[in-house]
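Removed from the display is one protein chain of the complex; every other protein chain stays in position.
All chains are identified by letter, namely A, B and C, in their written order; residue positions are counted from 1 within each chain.
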Amino acid sequence: MLYVILAIILSAILAFYRVFKGPSLPDRLVAMNSIGVMFLLVLVLLSYYFERKIFLDVALVYGISLFINVLIMAKYLKIPWKG
Amino acid sequence: MKKKLLTFVLTFVLWFVLAGRFNIQVFLLGTIICSIISLMMAENLFRLIQMKDGTKDFPKKLYYIFMVIIAFIYDVFLSAFKVSRHAFEMKPSFSPRLVSVQTSLENSNSMATLVHFFTLPQGALAMDFDDIYKEYVIHWIDVDSDDEVEGKKTLILKHENLIAKIFD
Amino acid sequence: MINIVFYLLLLFLIITAFFMVFTKDLSNSVITLPLFGAILVIIFVILQAPGVALAGAIMTAGLTTAFFVITINKTEY
Partner (left out) sequence: MIDFLPSIRQLFAFVFFITGIYFLLSTAVGLIRFPNLYTRLHAGSKCLMAGGISVFMGCIALEGISFVSLKLIIILAFLLITNPIAIHVIAKFDNNYNLIPKVYTKEDFEK
């Protein structure tokens, strides 16, 4: 079980390169969405490793919060004013 | 009245799944909360769904819903394998292009559901929708020529017929 | 074995915090803020504290980012 968690966190660190050096703003948004879903999978797998089923509620609440974040950022965030 | 009763039953089942145990305190609290929710916002929840067409022959539609879910998961794995094969190549070789596809669906629910079936199972990405001509603007990956576009449009029609049997 | 995951998460936390402070554009640092909150939630789960993790998942990863984004939209930067 722990090797799966280790591989998912390594792939999240690899995907952080696109947040670090994205040419435009939607690139960073796509990378943020991907890393968020990967962390949700890590939360589900950790609840199986510790065998405490209350940690699934944390995963459910975090999934709702991630979706609201992406929607609000896509609506209100604008390209900076140049000139 | 039918809407409020349906909302009460659905939220009560969801409450027991999320609670995870049967108890007298859980039962009383769930009854109070679900009755408040079903009295207040039952009208807003089912504003877009036509209830009269939905419950006509329900056991026949259950079979089609099962078929849609099986086709959905199979095609997701197929298209994800195609995209992930491009990622590990030495030189990434694909030829994307923008195509507009016209639908023949009438209901607004089915047109909104079809966007999920463009994005995940096909190798496509729905970008925009034109209300007047009923056209989706789609971004394909790995399409080489115009003949291949016509071949891939027949794949969409398979999902379109299944959705039309559920909602209409 | 769980120590390796824990130290890797702490390193990732430091990377996101440094990127969030030292970048030039303001919207780039706002996008990195929910990742910071998510790593804090996973660290709280590893340290066996589900109540703090629930509060963190609502506040740090959810509401604070929404308030910052709406504030940046209102002021013409």
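Structure notes:
The rule we apply is simple: a contact is a pair of C-beta atoms (placed from the backbone, for glycine too) under 8 Å apart; a residue touches a chain by one contact, two chains touch by 3 or more.
The structure displayed is predicted, hence computed values, not measured ones.
Looking at the complex as a whole, the chain kept out of the display touches A, B. In the full complex, chain A makes contact with the omitted chain through residues 4, 7-8, 11-12, 14-15, 17-18, 24, 26-27, 29-31, 33-34, 37-38, 40-41, 44-45, 48, 53, 56, 59-60, 63-64, 67, 70-71, 74, 79. Where chain B meets the chain that is not shown, the touching residues are 14, 17-18, 20-21, 73, 76-77, 79-81, 83-84, 86-88, 92-98, 115-116, 119-120, 123, 125-128, 139, 141.
Assume only the chains that are shown with their structure count from here on.
With each centre defined as the average position of its C-alpha atoms, the distance from chain B to chain C rounds to 32 Å. Averaging Cα coordinates per chain places chain A and chain C 10 Å apart.
In chain A, the positions touching at least two other chains are 57. Interface residues of chain C facing chain A in the complex, by the touch rule stated above, are 1-2, 4-5, 8-9, 12, 15-16, 19, 25, 27-28, 30-32, 34-35, 38-39, 41-42, 45-46, 48, 50, 53-54, 57-58, 61-62, 65-66, 69-70, 72-73, 76-77. Residues 2, 5-6, 9-10, 12-13, 16, 19-20, 25, 28-29, 32, 35-36, 39, 42-43, 46, 50, 52, 54-55, 57-58, 61-62, 65-66, 68-69, 72-73, 76-78, 80-81 of chain A touch chain C in their complex.
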